[in-house]
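One chain of protein is taken out of this complex; the other chains stay put.
Chain IDs A and B follow the sequence of writing; residue 1 opens each chain.
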Amino acid sequence: MALDSKIPNGPIADKWTNYKDHINLVNPANKRNLDIIVVGTGLAGGSAAATLAELGYNVKAFCFQDSPRRAHSIAAQGGINAAKNYKGDGDSVYRLFYDTVKGGDYRAREANVHRLAEVSSNIIDQCVAQGVPLAREYGGLLDNRSFGGTLVSRTFYAQGQTGQQLLLGAYSAMNRQIGRGKIKMYNRHEMLDLVIVNGKARGIIARNLITGEIERHSAHAVVIGSGGYGNVFFLSTNAMGSNATAAWKIHKKGAFFANPCYTQIHPTCIPVSGDHQSKLTLMSESLRNDGRIWVPAKLEDAQAIREGKKKATDLSEADRDYFLERRYPAFGNLVPRDVASRAAKERCDAGFGVNKTGEAVYLDFAAAIKRYGTEDAYVKGLDDKDTALITKLGAAIVKSKYGNLFQMYYKIVDEDPYTTPMMIYPAVHYTMGGTWVDYNLMTTIPGCFSIGESNFSDHGANRLGASALMQGLADGYFVLPYTIGDYLAPDIKMGEISTDLPEFVEAEKAVVDQINKFINNNGKHSVDYFHKKLGKIMWDKVGMARNAQGLTEAIEEIAALREEFYKDVKVPGSANEFNQELEKATRVADFLELGELFAKDALHRNESCGGHFREEYQTEEGEALRDDDNFAYVAAWEYKGKPSDAVLHKEALNYENIKLVQRSYK
Amino acid sequence: MAQSAQLNASILKKVAMALSGIFLITFLALHVTLNFISVISENVFNEVSHFMGYNPLIQYVMQPVLAFGVILHFVMGFVLTAQNSAARPISYARYNGAANASWSSRNMIISGLVILAFLGLHFYDFWFPELSYKYVAGEAPNATRYYEDLVHKFESPVRTGLYCISFILLGFHLWHGFASSLQSMGMHNKYSRFLSKVGYGFAVVVPAAFVIIALFHHFNN
């Protein structure tokens, strides 16, 4: 099967407008006869559900949490990009488009990214109209901050809780439609399979997580907005419940899975403290606006710090190595995430790590506190030579910018980041890969759409900061509502789809069988035991730096672990009740397959690009070395019974507007 | 489509509580002032008491309004308390209320019930004899009897003790009640913060004055 990305013809700046002008529309009266299922209620799913319901479709929305408001988009901290150019610093739609393609290491689809950049400013207008309290300046207008990988200030934010505020905005739009009865909300429900009737997605099988009941739900189209698969690493910044089950189930039913190896390792997370660790906590990238990253310049200092004999503050400026500023003078501490993460790993691997495990670098705010303090003292007409005063004033300003992050750090680590530098280390954060979709955001299964982090489309091999929120909302508010109408137009006279069709019966039986197998398995180990083992394989061999040998081993080890899992997993309790271990079991079963495909994809891609770094392919200076001649394509995998048998399909990436060059942030 | 505001809405019930409370606070201010006169001058006390007892405006307008305020405050207090306890049918095995709220704020119903019980005693001591004197026995007005009656009541150490305990509980009730009523009516700014401080002063001074009056008459005679 050849992949057709369905990119409209014409100049890139006109594609989306022309497309919208010529698609099929469904008239309002007919929308009432069409049902749409939306799985996941984060920024993408939530905004899609609200918008589709406003348009008049009957929406059924599903989330595994107890309320749509708790989807993990809520944890996004730093901000959302938009090409508003309110700062007048030279920003434009083209520049946002260019930055995103370049940031993605030239592995994203141009047309999708341009569309994203075009609708970005609508998002801000929309959110302000919805009552999202974005940060403002004293004049009452919106404020911006800068983020990694760009030379302009285009990031809108709400303190360190931008994701929360945007999600609550989408949730409020959903509430309005739930109140009107246009969205039927299924909280604490998990999608466990997709139902395909006559080649088209027509429904899902879901488990009511409170009663354990298996339910059939039909619709004319199914939208998956279930997020990424970072939890395949067990330890990540994802929520405990974040899972790939919905995305993986549609993959097994025929949706191609694209670029699974593109995973973002975020540079600023709180380091692991022990074996008991259940998740990792991100500290927003916005901290790199003001924080300077360093390790000791001398090995003996690093060792003394690890042994507790010296403190960070004991080291003079000359004894510190600000390695990002040293290696990348142009972008300094604001290089993209993949670059920053690898640089930190390189220093730690060389023995310069600064915590007990040797896997941490410093993020230091002393310079920012001094700079802000001096400025503030000047503005207030106070003595700008008084060090104590300046530190106090500066700390207050830093607090107003990052207060909640500093407090979070203090609560977790029990150290005061205003006086001691923070310790940070990279952690798995976001997955650029995901379900393959065409320009319409439709997967290779007709009628099954994939939006937000769960698709692969906009970020290439690396995502820039503050672009995830942008993509989620763009897909849900402004893209899908058009493209899904075009798909549904022929179905207006179809009527409700029966859930008694044999396809539903069959899909339900498969789900029930899998659940019963887990319940009756009576193995020796808990689900977490296997999940942790999988995570360790993934982090050690499919993590920040990969090589052919490690990947080959990983593939074998994961397959063996999967076998052991099915033989030996122990799921207490019964199927017909609230059973959190059973929920985990069905999710980990899918991660155990996805992890293998992930490694297989990483092994096949004989180049380094963005979040995918193969040790065999690097420049002399240790930068990622792309191979555009052989790998400028999207790797879309087709499921054929098991991950090792997956078949590769290639979608060539044609760059007509941006010239492919080696990324440089020097 | 908006719901219309309903009289039994939780917020309006609280406003009723607040308004009646503030009304009763003004009454208390008057009451303590008049009573304190008894410590200073027997004659003036008799005069003002006689005025209060026979002025038609006070007897036929203010007294019913006061009664309504008292009854409203108590009835609403019971209704709200019943609703509040129904809102948590299964209680906690361990509940550390002291960790986050003052004793007085958590125990308004206890201080309120003590005040109610006190009111019974107070009526038995003063109001019922007064009614009986005026309406049952139908005796002629006598402008000199009040001080003596008052002093007589505080001869008993038990009664004096009960009065004092009630006044202390009244202090706790006022300590939370005054600031709380401002919040219930939607005041939360620098003015309400100032007024709250005045309220805390009131909650200490007024009950203390009542205690002093009771003790003065007990020990003075």
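One rule holds for everything that comes next: contacts are C-beta pairs under 8 Å (C-beta built on N, C-alpha and C of every residue); 3 or more make two chains touch, one makes a residue touch a chain.
Operating definition for what follows: contacts and distances are computed from a predicted model.
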Would you kindly match the missing chain to its UniProt protein name, picking from "MinD superfamily P-loop ATPase", "Fumarate reductase", "CheY-like receiver domain-containing protein" or "Sulfate ABC transporter permease subunit CysW"? "Fumarate reductase"
Options B:Leu80, B:Leu116 or B:Leu162, residue touching the unrepresented chain: B:Leu80
Any idea which of A:Gly148, A:Gly241, A:Pro336 or A:Gly394 touches the chain not displayed? A:Gly241
Could you tell me which of A:Asp384, A:Glu503, A:Glu581 or A:Asp628 touches the chain that is not displayed? A:Glu581
It is residues of chain A that touch the chain not shown, namely 47, 50-51, 54, 65-67, 69-70, 72, 74-75, 84, 86, 119, 121-142, 158-159, 161, 164-165, 168, 171-173, 175-176, 178-179, 185, 187, 210, 237, 239-241, 273-274, 276-279, 281-282, 407-408, 411-412, 414, 477-478, 526, 528-529, 570, 572-573, 577-578, 580-581
Touching residues on chain B - with respect to the absent chain: 1-6, 9-15, 80, 83-97, 99-102, 105-106, 108, 176, 179-180, 183-188, 192
